[in-house]
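Of the protein chains in this complex, all but one are displayed in their positions.
Moving on, here comes subunit A:
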């Protein structure tokens, strides 16, 4: 606001309801994963690999040209009527996932360690139908059998590239979803990986859910369960080390009404925090909560798959 005495700082006036991902999102995530790999020692090698994977995703996003891309106005009707324009079911057949995925494996080839090289070889010799099956599992949240579970994060990474590319082509973000549909991504209909509390000037302190697939962020009120909408029995649980220092800027937003939790990442504590990366790095929080046994996890992180046979 400008007036005769100078400029008043702008506050949060009308925070955007839906924020499309940034073209550099994978690079930001890779950087965060790399930093976390040096900080969280027990997960060091795992997070370092995921950092490489995200870096490869960025390379593919920037350099690969998929054979099919939607026309810029293809989603005008969906946007106008408040439908998720990039619905996973609707676009599976059109999206050129296989060349994206092949490009991702090539980009990863240079960086991958010896222990993980067999994964690459296995995926390369797998027929398209096999890859498609894995992709279906990733998109429906089915952890499948342990024997193929190690391949799923790589397939998921390919799908993330394909869908983030689509999200970048949208002429405008979708509208805020109606109240009954705020648990799923307004762009692609996938589940959120975690919440993030923003710090930018126009949305400082505002909470968004971030899509586990296309990284779109959508607004949800603070201090409210993202699963059941209740507000009465929420707790924010986090890990402290022996000196009382928090391990990461990550809390579990646990709900005593539906007994689930979704992680929430206040960027105020660490501006570099990225929901998917910080969710992975705070695995110890999940393990401790599982030990308590009161809450089940609702976050969808396609870089980590756990079955129910354990």
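To be clear about the criterion, a residue touches a chain if its C-beta (ideal position, glycine included) is under 8 Å from a C-beta of that chain, and two chains touch if they have at least 3 such contacts; residues count from 1.
Operating definition for what follows: contacts and distances are computed from a predicted model.
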Of the candidate names "Sulfate ABC transporter substrate-binding protein", "Hydrogenase maturation factor HypA", "BlaI/MecI/CopY family transcriptional regulator" or "Iron complex transport system permease protein", which one corresponds to the UniProt protein name of the undepicted chain? "Sulfate ABC transporter substrate-binding protein"
Residue, one of A:102, A:119 or A:168, that touches the chain absent here: A:119
Sole residue of A:42, A:93 or A:127 that reaches the chain not shown, by the stated touch rule: A:42
Which one, A:79, A:152 or A:215, makes contact with the chain that was left out? A:152
Residue by residue, what part of subunit A touches the chain that was omitted? 11-13, 15, 41-43, 45-46, 49, 115-116, 119, 141, 143, 146-147, 149-150, 152-153, 179-181, 183-184, 189-191, 203-207, 221-223, 227, 231, 234-242, 247, 251, 260, 283-293, 296-298, 300, 303-310
